[in-house]
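Every protein chain of the complex appears in place save one, which is left out.
Chain IDs A, B, C, D, E, F, G, H, I, J and K follow the sequence of writing; residue 1 opens each chain.
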Amino acid sequence: MGKSVLIVNGPNLNMLGRREPEIYGKTTLQDIESLCAQHAGHKDWSIEFMQSNHEGAMIDALQAALGKHDGIIINAAAYTHTSVALMDAIKATNLPCIEVHLSNIFSREEFRHKSYISSVATGVICGFGAKGYTLAMDALADNFDTHK
Amino acid sequence: MGKSVLIVNGPNLNMLGRREPEIYGKTTLQDIESLCAQHAGHKDWSIEFMQSNHEGAMIDALQAALGKHDGIIINAAAYTHTSVALMDAIKATNLPCIEVHLSNIFSREEFRHKSYISSVATGVICGFGAKGYTLAMDALADNFDTHK
Amino acid sequence: MGKSVLIVNGPNLNMLGRREPEIYGKTTLQDIESLCAQHAGHKDWSIEFMQSNHEGAMIDALQAALGKHDGIIINAAAYTHTSVALMDAIKATNLPCIEVHLSNIFSREEFRHKSYISSVATGVICGFGAKGYTLAMDALADNFDTHK
Amino acid sequence: MGKSVLIVNGPNLNMLGRREPEIYGKTTLQDIESLCAQHAGHKDWSIEFMQSNHEGAMIDALQAALGKHDGIIINAAAYTHTSVALMDAIKATNLPCIEVHLSNIFSREEFRHKSYISSVATGVICGFGAKGYTLAMDALADNFDTHK
Amino acid sequence: MGKSVLIVNGPNLNMLGRREPEIYGKTTLQDIESLCAQHAGHKDWSIEFMQSNHEGAMIDALQAALGKHDGIIINAAAYTHTSVALMDAIKATNLPCIEVHLSNIFSREEFRHKSYISSVATGVICGFGAKGYTLAMDALADNFDTHK
Amino acid sequence: MGKSVLIVNGPNLNMLGRREPEIYGKTTLQDIESLCAQHAGHKDWSIEFMQSNHEGAMIDALQAALGKHDGIIINAAAYTHTSVALMDAIKATNLPCIEVHLSNIFSREEFRHKSYISSVATGVICGFGAKGYTLAMDALADNFDTHK
Amino acid sequence: MGKSVLIVNGPNLNMLGRREPEIYGKTTLQDIESLCAQHAGHKDWSIEFMQSNHEGAMIDALQAALGKHDGIIINAAAYTHTSVALMDAIKATNLPCIEVHLSNIFSREEFRHKSYISSVATGVICGFGAKGYTLAMDALADNFDTHK
Amino acid sequence: MGKSVLIVNGPNLNMLGRREPEIYGKTTLQDIESLCAQHAGHKDWSIEFMQSNHEGAMIDALQAALGKHDGIIINAAAYTHTSVALMDAIKATNLPCIEVHLSNIFSREEFRHKSYISSVATGVICGFGAKGYTLAMDALADNFDTHK
Amino acid sequence: MGKSVLIVNGPNLNMLGRREPEIYGKTTLQDIESLCAQHAGHKDWSIEFMQSNHEGAMIDALQAALGKHDGIIINAAAYTHTSVALMDAIKATNLPCIEVHLSNIFSREEFRHKSYISSVATGVICGFGAKGYTLAMDALADNFDTHK
Amino acid sequence: MGKSVLIVNGPNLNMLGRREPEIYGKTTLQDIESLCAQHAGHKDWSIEFMQSNHEGAMIDALQAALGKHDGIIINAAAYTHTSVALMDAIKATNLPCIEVHLSNIFSREEFRHKSYISSVATGVICGFGAKGYTLAMDALADNFDTHK
Amino acid sequence: MGKSVLIVNGPNLNMLGRREPEIYGKTTLQDIESLCAQHAGHKDWSIEFMQSNHEGAMIDALQAALGKHDGIIINAAAYTHTSVALMDAIKATNLPCIEVHLSNIFSREEFRHKSYISSVATGVICGFGAKGYTLAMDALADNFDTHK
Partner (left out) sequence: MGKSVLIVNGPNLNMLGRREPEIYGKTTLQDIESLCAQHAGHKDWSIEFMQSNHEGAMIDALQAALGKHDGIIINAAAYTHTSVALMDAIKATNLPCIEVHLSNIFSREEFRHKSYISSVATGVICGFGAKGYTLAMDALADNFDTHK
């Protein structure tokens, strides 16, 4: 209870609802933020929800989590597959970190099967749309319970 | 409500709690079954929980799910990485199927990063130990709600 | 005339007609067995027709063919692409063996292009649905004629 | 009934019977043509049987099949493994096309395992010598029946 | 007529004219902008011409094109070969997009042969220096005509 | 002004308009020839427009261009991906050469991403259908201007 | 002294003596069992000797060794090269395990050079026919001495 | 004497001292800056020392070095392994550039062995912690001497 | 004495002397033919010297060598690296065959290192310009002596 | 009886006991030589035991074994993975040769999994420390018995 | 102070100054030895400077360093890329070891990018010519200071 969690969203996720609805559905990123806020309310958590198209801005946010948040949820979108720097930033925080993807990246193009983030994440949740974020929060809660 | 779910567990998972606790913890498969049964109770679901070291027996079980269950949760363990036959069996059921792994397979040996099951699964949850099973049930419930 | 042939069918083929009809059509495995039996009647052959989801059971059947059958037709389905053990079992029988596939495996996923069985088979027939089985019987008949 | 079929043979097949008999046997291409003509007679089909060492000439023949033939049988020999142009030509005819090989290409050199033609062919028959051509005609007949 | 086009230029293109003239020539990016403006004048188009060394800024610009521009021309320079995020951003705009490169990237280092952008672009033009931009505008005009 | 250009078209391009219209459209090669002739008229150029399914005939044509033409436009179709000989022939002419493709080869099958011709071409234009030919002529004109 | 050892034999080893004698010789699996029993007698050991064509049955046997045997000798035959599950089962027993092969797998086909079992085995012995089993028993005895 | 040097530091290096001390030690980036400043003092050099998590900001800084600095020292951290754009930016400056890494990247994960920067750097120094920066300054001094 | 030899030259070799003199020198193919004729005179041999840009024409020539020539010298040029059909044609002649290349193909582009012809040739000579042809004749003479 | 055996040890094995004891233990090469000498005594064999850090010296020793020794035991250490020349030397002796490794090379770095020697060795023994040498002698004795 | 350092130089480095001056310059190995001796004098160190074309001799020298030297500097030249044995020898000394290369091996041929030595070296310095040796001595001095 009283935990603080950072939720980081990567490039093009601000386009959700306007783009390729057959893959991502009609839910917008604002909808997801509301969903997370509501779910956080039930747990008595505070959340910081951010999105950026800039890899560097995401790294800045992750670094700032040190001493401020208790856990991280990250949907790095396209940077998932190319960014060693995000991987290093997550490792540097030393916080539990859940990797989330809206779609099942393993049933899409081959180059989306590789994730630099997976190897430093606590766990991975993908394929469940917006629901993946609240599942990640539940997983994080379980992690907090185990290590409290 | 009143849903029926098949939970399939693959080779060596019956050894849980006796084997490599630094990776898998002390929880036994019976503990996981109890956890799932309890969680199913809350949802008013019935579950069938099976384990086998035999790839063929797992396929038999998956095939038998047709007309009997509404969804599948599968932790195929080592067969995840080698079994085209399980992949085909899951596709043949045409049911929503969640892939679960206790550990984060992406931070282990290279050959454990590849999953034949992921490409036919609805979604993937890995790295959360026994908790992954109940998260999978929640994800399945969400899937049932969306498609009811 | 008076030949005896073993026809081995691999995992998930018992689902034929219920599964992915856009690839495999509506014919069931029972339909194929009837077709083969009828075709065998014309040739005055006896056939043993078996299916299993278990790789080990398929190997048992192949080994038992020694001294009992004159030739083998095998549709190993998903095990085609992964089973060195089936390949070894076929080699051990030293009988003419025709590899059959219902669909054209070369126009499907990349991993279905590789067959361990092809390298020890007399020949390969794929892409003709149920018709492939009777073509295989004709090919086997030709082989019997050539080596009698 | 009354169908017309083009049978295309690729480079060096005119050398059959003179070359590497341990792989291809003593049958000449003329023998195969006779066999096909006889088999066509039973079906009341007309056939056009051609061979060329020139990839371009084979493409010319395939293109000319449009509006003239009802199906194609092709043994592209060495061009099987290297010709994207033949693959495109077959696709362009939009006719059912059976790929035939005298020997089992899968038990020969690695580079003979890959076929550009397989992915656009209706089906593949290999390893049965001259018999493969009449099996291909039977397969084609079955295809005509199914789509008539 | 009256179309609006976004022209996006990637990292280091602002150095044009100062850098490796044997590959890129003496033309500056300002020269290219003038050329494009002039060419746009002939077509009665308005253009927005931007350059950034920041992948995120390029994504921001692409996203902002939605509802504002009718087409995109992009020379992503080095990000061409590494950015899945730019590829996703282009897909998200759902606008016709022409990929341009000043030099022939296929006669340079191996890693410059791969483009993430090509697979989502309408077409590709490379090797013609500044002229490539006006060719791209002509190609875009043709695309507008075809789909108007 | 007064330039002479050779336009070489590879295998199966004579089938244009009859084949896979969802990729190539309804335009025939004759339409493209007319388009080029008309565009050449505007530039006061003469053109030689040829097509062949024979790799050797294309090489013959390219070699004959020496001392007869001022530039080359080539759409080598399927030979693009397999012919080292065409690449050598183009290099041997030492003339400016533009590579054209009707479709965007980079959004098609993997093996169509590789071009032997690109590395010796002045530039590449692909994805714009018949329009690609006139764009190539414009690019060639620009090349003539630069090097006159 | 008084040790108990499980000797596991994989698919097709029951065919020994009947199959490919130029590779495996005329010795049958019964001969090998006798040889092992006799050698065990000299050491005052008890042995359990099993063979199965079923991967799952081999895993069952390995799991049952926990608390019952002091060491394992395994000739997994064809499963050596494909079974992650056997590898996991051996790891789960936490017993010393010697990998044996009758033939020198490194002088056979390329795909037989890879062993999933080697990485979890104490050591490997291959190429010595039936003698390899008694060498493995001696190696196991040495291991028992070192760790007693 | 009187030289000016730009020292560029990449993503997460601002976390030095707080992150993975077993690899990077307790030295902070401020400590390194002081060390460099002091060493520059001995050489009568001025230095500009910058760090950014943004690839684009690093490129901006490198471009700005033209006409302002005499040499570059760069520790691109994670961007070392993924950024073609940084490589292009360094090439564009045409200044001597030394690549530095605190840890020995060759004894870490495989993907850290590849550097896009190495191929355009004058030389590489890695594995010596903060000392690597002053060694790089000495190497640069030697380069200045040689080319003055 | 009195031997007859076929000398086959592949695509673009008729351009010798006009093309890339820094690699191939100024010698024309006619010069090489004269050199070979003169060298053949010394040996009392007759030679047939042919060149074609058509792979099929080269195959035709090779097949015609059966019963007419005693040995073959082939410089297949670009087809060396791509033609399985030429390899098959050479094998079919069953004559001693020397592979010749004017330049050292191993110090050129990577794709020129692979030769389909080498594996069926008696021997290979490359890097000696026109001299390579007479060395090949000497090697062939030695081969005739050894097998007479 | 009365056999003579050469035991060859490769680079750095003279460091045994001083180096990486967690992998190789405290046994020195002298200990191993004594062990072998004692074991040879029991068999009434003479042995020649040599070590060199020089690949060439090991080849010299292997060649000298011809006509002098009846069998070879070799632990080529690091040269195992790189030396085609040792492989050729062993083949040239035509003597039975057992490959030994102290540690299980298959559970170490990837590049230690490949052995050039295995393909020409009679058999391989690895993972049993010094005991591996006497097991090799027993295996050799068995080989002598079989072929006497 | 009073440290002793071994400096090992590999094959062909004795040719320095006579060979490929555009890569290595005119400095001879004797010049480098003098430079090192002088630099050692400033530090009050003694150095042993050796060169050999024999991999085995280099290993002998490295082994002899145990108990005699405090650190190693090695320029293994061509053996860098192929020698597992040198890598093992360096590991066996357990001394700090700096890898030096005169040229920037990362801007040369692809096969020179891989170093077996890097993974066991303390650090790497390359691209600075003879200066690299004294930089390595400074780096070693820093290492001695840190671990004294």
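Definition applied: a residue touches a chain if its C-beta (ideal position, glycine included) is under 8 Å from a C-beta of that chain, and two chains touch if they have at least 3 such contacts.
Just so it is clear, the model here is predicted, and its values are computed rather than measured.
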For the chain not shown, which residue from I:38, I:94 or I:119 touches it across the whole complex? I:119
Among listed residues J:6, J:40, J:72 or J:89, the absent chain is touched only by J:89
Can you name the residues of chain I that touch the chain not displayed here? 104, 106-107, 115, 118-128, 131-132, 135, 138-139, 142-143
Since one chain has been left out of the picture, which residues of chain K touch it in the full complex? 10-12, 14-15, 18-20, 52-57, 77-79, 81-82, 111-112
Per the touch rule stated above, chain J touches the missing chain via residues 54-57, 59-60, 63, 66, 82-85, 87-89, 91-92, 94
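The rule is simple: only the chains that are shown with their structure count from here on.
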Starting at chain A, what is the smallest number of hops through touching chains needed to reach chain F? 2
Taking each chain's centre as the mean of its CA atoms, chain A sits from chain H at a distance in Å of 32
Taking each chain's centre as the mean of its CA atoms, chain A sits from chain J at a distance in Å of 55
Scan chain G for residues touching two or more other chains and write them down. 54-57, 82
Can you identify all of the chain pairs that touch? A-B, A-E, A-H, B-C, B-G, C-D, C-G, D-F, D-I, E-F, E-H, F-I, G-J, H-K, J-K
